[in-house]
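Some chains have been omitted; the remaining ones sit where they do in the full complex.
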């Protein structure tokens, strides 16, 4: 993960993904890889397709803060970090890099997105409230899922309209979002439900919650996979045609817009000092 | 209501990937006193009424037939939980339990 | 990373000891060897084998590893090859998986394998480790695995045991494949009572590589080091060989040896990334996955494919179960392990990669110029063999076969002549009812209750998957270069006519690949049959191989690898012959793939039926 690719051309399946791709905004977005992470290449591709530059982050970076310096946002992608053994996200949460991410994300700092396993890691880290338990029917479920964007003011959702319905793949076994009633009321009261499932609730999540944000709107977690709906031909079915759905791209363009809209690329400073 | 506890563990000779992953994580968190970890399952069966011999026998049978997979797991305990702490109260860990063996 | 312990006390049966105790009774029959096979081993060695040697020969000369009943027939796949069929073949049959050139410096490797009987015993773990095993075959070629498929055959859907098997198998395939990050791009699900006691769980994996990353399983270069890495070795899969628990063969200490292997998909995912980093930095000279027959297979195949010999110290193997005896260590089928050959100057870099990924490893020995495979236990020689006699020169049988006497009656038994055939639907209503009945049959109805448990999106390169006829994955994002794969078989056709049935299986998978828009290039097959010792089954098998090889020649696609699964029978009742055929095709640009099924975009467009 750390070595540079020898191949000049972009090789999406073999080699390093961090250097290739058009960079439109100059924004640099870190994509974290834990042992067992699966969707890191996909998240990096989504960042590139949105116009940003993806930077590979290894979970064991000894100098976490330094690894984050110069980055404008971080994505914790999906997969089965540490096999999802014990509890999904439970072991990954203790990676040295996570401490730095928790620090940098605090107080409305670094934009952080957790997708699926990444969301689970964010709840285990208490950056986001609640937790995930097994799907109601106990089975892994892979399906094209309609979501409603409930909050379009976060760093990761501003390119959507409020109430917009989008289709992105959902795929997980531990996707049932739970929290105590007080927390749920609070989330709803403060408008911190970012995404809700539309149609039949696929996994039993409380109040159809698919994704939430922290109070500052910089940390967002969701179970479905927007990075799998960014490229026509490889996404979910859409009204335009089979596998043509690209609704997920808005998540990644949103953060680029947020970064461009904020005072320059300052995340490095919040993450522990400019180098 | 009384509760019967059924404990199921992976057979010792069978690989336990979960236990292995936990054993790997403990020292990274500074817990260095442990040589190995195995993860099993604990079931709490709530009994309607009294724990008769018949009910206990049912629990034992259910442990073998449904709650464990005899190919890879052993039922290591079927015991009646003394009724006391209101359900959900974490039980103080101080009092050691006299575990069967 | 040193040996865990060398203090284990066994009654070690050394080569020296064997030479001086020729009359020791050995449990060769319990280990599955025939008298003539044991005599052959004694002849080869010029003495009785040691316990460890007996363990090695017995697993390597098994039907599963040696193909002793089918070798004489499988040759046809190599014989019926034209120059044209060979032109894109970088690696043919014989290696862990065949490799086909895709152009632009890319190559693809794919293979299908069975994990049938383990999946009946313990459906979840059996199916899971089936995926794990085939994926390691793909890694060992130097490739990154990019997709899996799972052709399945179960008994009757309403049989009391089917729930256990079906749900266990599907969950196991999903549980392992999903955790590896490999999209499941297709498969088959067939219910038929003939498979009740013998479900078929076949697993296919596809991998892609740059030409320069191609690796083969051979140990060359005297002085190069041998390393075992990945999971520790436990007693997995040697339950049947518990006679080895005491290697002295004189007492029978009770042994607990799991007959089933438990998979650790997380360990395998880490192993994949770790191997890819080794390949990228050219840190291994040769590599072999450990599957059936474990270290026996890896050492003897690496050594016999190389040019010299190999020396290995067995006490250096990292163990999960310290009570294992040398013979058991050699036979263990513990999952998620690989063996590699590393040149001395790369040892430090190799160790760095292991440290990055947190993978355990131990150096076991080195390549020698002796032409012998020598395995020691704490310095004492317990195996001293010509590795070719273990890995390649196993017994070969020309088993007798004949067309079943009942075959004519079977073929003559036409549905139209039967009582139910007498009232074929005549009216529109009856036809409608018949169509509904057909569509509701478990074999025709929607399979999404299975495919929704599999991740088809991971990787972001899946262009087609369920419910399409073929799975399609992109290989190169720049050009859109990609591959299509479809697997098919029809056991009932093959039962009626084993020769034509195998051909029809190929024809169907070839068509499925072609209709997706790809150009078929290569074939892998998994031949699921009953006992080869039954001459009627042997006939089905011989006819199946003859049929498939003829059809491949006709269509101009080479068989690049596969697997034979025999003894799929309950008592004397074999399954229907089930040659599962996978065809792989190439796309210049997966953007041109054609989904199956109608989409509303297509409103108003014409529908044609093509062919005969």
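Read from first to last, the chains carry the letters A, B and C; within each, the first residue is number 1.
Note that a contact is a pair of C-beta atoms (placed from the backbone, for glycine too) under 8 Å apart; a residue touches a chain by one contact, two chains touch by 3 or more.
Since this is a predicted model, take the numbers as computed values, not measurements.
Q: When only one copy of each protein chain is drawn, what copy numbers apply to the whole complex in this file?
A: Chain copy numbers for the entire complex: A x1, B x2, C x1.
Going forward, only the chains that are shown with their structure count from here on.
Q: Using mean CA coordinates as chain centres, what's the subunit A-subunit C distance in Å?
A: The answer is 37 Å.
Q: Show the residues in subunit A shared as contacts by 2 or more other chains, in ascending order.
A: If we look for residues of subunit A contacting two or more partner chains, we find 82-83, 85.
Q: Quick one: which residues in subunit B touch 2 or more of the other chains?
A: Where subunit B meets two or more other chains at a single residue, that happens at 17, 21.
Q: For subunit A, which residues are in contact with subunit C within the complex?
A: 1-3, 5-7, 9-15, 35-36, 38-39, 41-42, 45, 79-80, 82-85, 139-143, 169, 171, 173, 225, 227-228, 230-231, 233-234, 240-243
Q: Spell out the residues on subunit A that touch subunit B in their complex, using ranges where they run on.
A: 82-83, 85-86, 91, 94
Q: Can you name the residues of subunit B that touch subunit C in the complex?
A: 10-17, 20-21, 24, 69, 71-72
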